[in-house]
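Here the complex is missing a single protein chain, while all its other protein chains stay put.
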Amino acid sequence: MNTVIQDLELVSVTKRYGTTVAVDAVSHHFRPASYTCLLGPSGCGKSSTLRMIAGHESVSDGSILLAHRDISHLPPAKRGTAMMFQNYALFPHLSVADNVAFSLKMKGVDATDRRAKAAEMLDLVDLTALADRLPAQLSGGQQQRVALARALITRPQVLLLDEPLSALDPFLRVRMRTELRNLQKELGISFVHVTHGQDEALALADEIVVMNNAVIEQAGPAREVFNAPRTRFVAQFMGGHNVIALPQGHYAIRSDAVQVTGPDAGQMDAHVTAIEYQGTHVSVLSRIAGDQEVTALVPDAAFFDAPHHPGDRIGLTWDDRNLHKLTA
Amino acid sequence: MNTVIQDLELVSVTKRYGTTVAVDAVSHHFRPASYTCLLGPSGCGKSSTLRMIAGHESVSDGSILLAHRDISHLPPAKRGTAMMFQNYALFPHLSVADNVAFSLKMKGVDATDRRAKAAEMLDLVDLTALADRLPAQLSGGQQQRVALARALITRPQVLLLDEPLSALDPFLRVRMRTELRNLQKELGISFVHVTHGQDEALALADEIVVMNNAVIEQAGPAREVFNAPRTRFVAQFMGGHNVIALPQGHYAIRSDAVQVTGPDAGQMDAHVTAIEYQGTHVSVLSRIAGDQEVTALVPDAAFFDAPHHPGDRIGLTWDDRNLHKLTA
Amino acid sequence: MEPRPRSFYVLSAVFALFLLFLYGPTLTIAILSFQGPGGGLTFPMRGVSTYWFHDLFAQQAVGDIWGSFGRSIVLGLMVMVTTVVVSVMGGLAFRKRFTGSGVLFYLIITALVIPSILISLGVGLMFSQADMTVHWATSGFGAQLTWTLPFGLLIMFAVFNRFDKSYEEAARDLGATPWQTLRHVVLPIIAPSLIGVALFGFTLSYDEFARTLLTAGSYNTLPLEIYGMTTNVTSPVLYALGTLTTLFSLAIIGIFLALALLGSRRRARAASDAGKGLL
Amino acid sequence: AQNIKDITLRQFGTGVSNLNEVAQKVKEDLGFTLEMTALDTDSVTQRAATQPNSFDIADIEYFICKKVWAAGNLQAMDTTKLENYDKIVGIFKTGKLNDDSVIAQGTAPHTVGFTTGQHGTEFVQEESGWMTLIPTIYNADTLGIRPDLIGRPIKNWSELLNPEFKGKASILDISSIGIMDMAMVVESMGEYTYPDKGNMTRDEIDMTLALFTEAKKNGQFRAFWKSFDESVNLMASGEVVIQSMWSPAITAVKSRGIDCVYQPLEEGYRSWGGGLGISNALSGIELDAAYEYINWYLSGWVGGFLMRQGYYSAVPETSKAFMSDNEWGYWFEGKPATDVITSPQGDPLAQAGDLRDGGSFEERMGSVACWNSVMDENQYMVRKWNEFIAA
Partner (left out) sequence: MNPSAARLSSRRRAAPFPESVAMQSRPNLAGWLMVSPLALVLAVFLVAPIVLIAVVSFWTATEFSIVPAFSWENYDFLFGSSVTYRVFLNTFKYAAIVWALTFLIGFTVAYYLAFHIRTQTWQIALFLLCTIPFWTSNIIRMISWIPFLGRNGIANSALLSWGVIDAPLEWLLFSDFAVILAFVHLYTLFMVVPIFNTMMRIDKPLIEAARDAGASGPQILWNVILPLTKPGIMIGTIFVVTLVMGDFITVRFMSGSQSANVGRLISNDIALLQYPSASATAIVLLATVLLTIGILLRFVDIRKEL
């Protein structure tokens, strides 16, 4: 597929439902041919943003540009975007092949051509054998791939995915995200993927856009967002961080950068409040003075060599260079 | 709550639906006052097992003992168990308080007493303020806590939970699992929790029971199951492991025990097939000779000091003491 | 098998009694329709024969059974098609609030609950005041629609309450025009319910008496004819007609069920090893 | 030019005479199509009054004619175009069967049988040359009984309210006819003698219905009926042993082999007559066809057909040719049957030697005490009647 790489841009896009502002003057430039995850808690405006890009929701204010062309008022199919819906929205009465060929049929492409192109797409997602099945006869992962094929057959410049993995069980979710990532690389188009799983976002995204309360809190490469959260919200939401209030302000520090020592041996003392085993690591939750919660992520071997229990007094220590100042 | 600690035992319990055997002669002793997770892929018989314990499904064969008393044929409410249902099954027509007080009402407890006890339970789960709401007016996490309160008001010796967290978003899921864990500790009764998330099981469980194809594949403390999977299935299903076929048999090795070196510098050579960023770590997927996939979990700092890209040739190395022989 | 509670057996007995209650009279009729040629409308049977079924096809002393039967079929089909089309349109429109939708909804409820004879009376009056001739295909048709449309609409409301809108969004996303979305996505998905609406429309019309009474004009529909027969015919031919119309109704249901079944079979045939592997 | 054979005339009326066999015979004899719609008495009235475009020929009763003539939906017929006008029995022309007969109370056919012209609106009391209805069929009605279940002679109308028949009596629910049956009963019981049963005052109406309402509340009646077939079922099933009844209903009960008598009573008969009216809308060739049809109707075949069911033809002479001597003797002359008498459908109704209940035409039509009526206080009566039914 040799789609010309085009960039997508939101210019002060706002969405209002009556008096609620779902998306508040959001501007963002999506890098061409990149995998972007929109991440944020429930109700923060992720879907609304995605649906405005797709054209399923009108823009209350601002504009959406694709390849420098204002697409804000075009119908969905004319935008050069394609959408994959959360529960896939596969047409239950159509076979896999017919689902995939649907957009061609709407365009009036004749049956042989349609079938040929659909076969091509099914090949891409490795579903050729199931072309005649109905969606109800597919597993969740298979359905997801049909939905992908159906969206991709329109040769979109941008593929929009609204929680594409949330209907799958955890095991499958991990496998499918690898497939998504590979597909995006292979096609060389932009994927914009909505999720509220930070692990999913980290694993997939070139760029993560963290939203909260209808605005973008932080956007940037996955590593940057994880390592250098700008705000308390981002630090907490991304997980793996402690936010500590120090006299100079709020700081974030990665949990795996906090070491547990014996009492009085660390930078500060703490009480263990909970222990959570995570396989390769153990997460030690503790409370320091000022009622602040601090989590230390300890490799399992280290932990079990000198285990702690809720109630234990411990010391916590870290390299101050790992403290990262937060702006809000 | 001063419930006497009682132990639960399954003795060769079988469940047949027509010709399908959903649970096949399963025996297990649940330790008193422990948090047990039933883990396994879809359809392996987790729910069937739990529902037999609860009394919502009859036992086809075998018996269920609680405090050495055969409860297999008692009605659910007489067993000393209580169940929390997957989607909570809150009565939509009753307020939060009435939901919680439901079992007392059934027992004929008068309204004032009922209300007092329900208030107590609501206090326990921190929902006092919402006592008069209807379930539809609650968020997922709040609903979950109402369901908990409703189950606990019967003072069960064993609380049975069928995927109690699966309806929540990831952020909330992590928070609620901490609450569940604390609650179990506080009450000192047994929780049996069905899930298909291995991270959930690891974080919560004292003991993990891994089921597959209607039987228990492995049962034991969380750490044991994670570190010493007995079978290929368990190793793969628990995640974080590589299963490697060596001439002497199949071995498991934790992904974080595999190190990436320069090509020809490791024990064996591999091609990187994918890179997955995970925040604190980066997962390097590679293919070794014999078309086996091996994943190495590399701390992020280390990885980004010498990053690899799909297609790169690398070497893999590990300490053979970390190889763990699988029985099947 | 799970053991059955005792209440199951009690309720099964109650249910059997209920069926007996439902079927008893119908069976009585069916039996009596096999009276011998000398038999009357009541027991005891005077012989057993299919005489009255033959008689049904012969000319009756009065009336015109087969003419009215034909009219009822035509009217039933007219009502059926109109009900389906108007209900679908209405159902689609009602998914969105529009000025006056509240009033219209209450009108639909009114149409549903208004005693049928009032429609008959009112429509009859209206036609006579307007100096128009009542006819089963005009006034009768309209009067019946006030009964079938609310049913059809309620069904459509129920259908669209559960209709996942993302299907339409997906279609739009894939370039379908609103009409194409309706034609290729919405209608096929709701087709089983439409069969239900059609079936309802037809049978409600086919059996409608009160609303047709004063609005059918010179020519009787089947229920009016049957009513006429209860006042004009004293032979088991009436029962033979009853038995036959029941069988006819059953045939109609059968056809619709078969259609529905055939549809799902055809789809199911596509593959049967679904969901075997994880992927 | 339009061919008379292409014409379709739409006729409606009660099941009594709207018989498909007639239509068939019309097709055979005259070539044009007659469509028959059979309705109950009330619907017939309704259609005649309110749906002028729904029919060409109205087959209605004289009392209905009185109600609906003024609606202007019918046109009068020129008697000079009627071939058998002279042979129509006197009842329909002068009200008298014979010169010395007394005219019975109620809406006698001749009082509403003539008008001033083709579109006349008033009834006139003499033979004006313009007939509102062409008389076709009539009878003298009385109570029907089940002699096998009663087991004693019945002689008076008052027996209808005899407590002996509590729960086993019935009366018809057609106000204009029922009120006359009631009046017969009231007079027979000696409760009251009406100056004119056919035109009661409000008080008389109240009194009459009060008496019957009382009886109804006491459980005298098993059911009311509205069409003659309901009366057949009531009688044949033994639900009712005494009730107002019409002649063909008796015939129908008898043809099932059940003993049933059309009991002549001392106080006389309540009579009724029916005829054909022509829609005001008819003209030209259709009107011609209608006249042709009516002339054919009076020419005997239909008369014979109807008389075999126990009715009388308005032109008995012409019918005679279409009946056997045995039939004519039994049905018209009141003579003992010389052979089996069968219904038009072929069921035996009487054996040789049997006599018709009530005797000959003269005896029966000569003892008419009243006609089905529409009174001046009809509105009031109807409402009270409604209350009686609802009470």
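Order as written gives the chain letters A, B, C and D; numbering starts at 1 within each chain.
Note that contacts are C-beta pairs under 8 Å (C-beta built on N, C-alpha and C of every residue); 3 or more make two chains touch, one makes a residue touch a chain.
Keep in mind the model is a prediction, meaning the values are calculated, not measured.
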Out of D:Thr45, D:Asn156 or D:Ser188, only one touches the absent chain, namely D:Thr45
Answer key for B:Met83, B:Val96, B:Leu161 or B:Leu202 versus the chain not shown reads B:Met83
Even though one chain is not shown, subunit C touches it at residues 2, 4-5, 7-8, 11-12, 14-15, 18-19, 21-26, 28-29, 32, 41-43, 85-86, 89-90, 92-101, 104-105, 107-119, 121-123, 125-126, 129, 142-143, 145-146, 149, 153-154, 157-158, 161, 165-166, 168-169, 172, 178, 203, 207, 209-210, 214, 222-223, 226-227, 230, 238-239, 241-242, 245-246, 249-250, 252-253
In the full complex, subunit D touches the hidden chain through residues 42-43, 45-46, 49-50, 66-71, 167, 170, 173, 175, 216, 221-226, 233, 237-239, 374, 378-379, 382-383, 385-387, 389-391
Subunit B positions in touch with the non-displayed chain are 54-56, 75-78, 82-83, 85-93, 102-103, 105-107, 135-136, 138, 140, 143, 150-151, 154, 167
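Keep in mind that, in the parts below, only the chains that are shown with their structure count from here on.
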Taking each chain's mean CA coordinate, subunit A and subunit B are separated, in whole Å, by 25
Rounded to the nearest Å, the gap separating the Cα centres of subunit A and subunit C is 51
For subunit D, residue numbers touching 2 or more other chains are none
So subunit B residues touching two or more other chains come to 41
In the complex, subunit C touches subunit A at residues 164, 166-167, 169-177, 180, 184-185, 188-189, 191, 267-268, 270-272, 274-275, 277-279
Given the complex, residues on subunit A that touch subunit B span 41-42, 169-171, 174, 178, 181-182, 196-199, 202-203, 222-223, 226-227, 237-240, 254-256, 274, 276-280, 297, 299-300, 304, 310
As the complex stands, subunit C meets subunit D at residues 38, 40-42, 59-64, 124, 128, 133-134, 214, 217-220, 228, 230-234
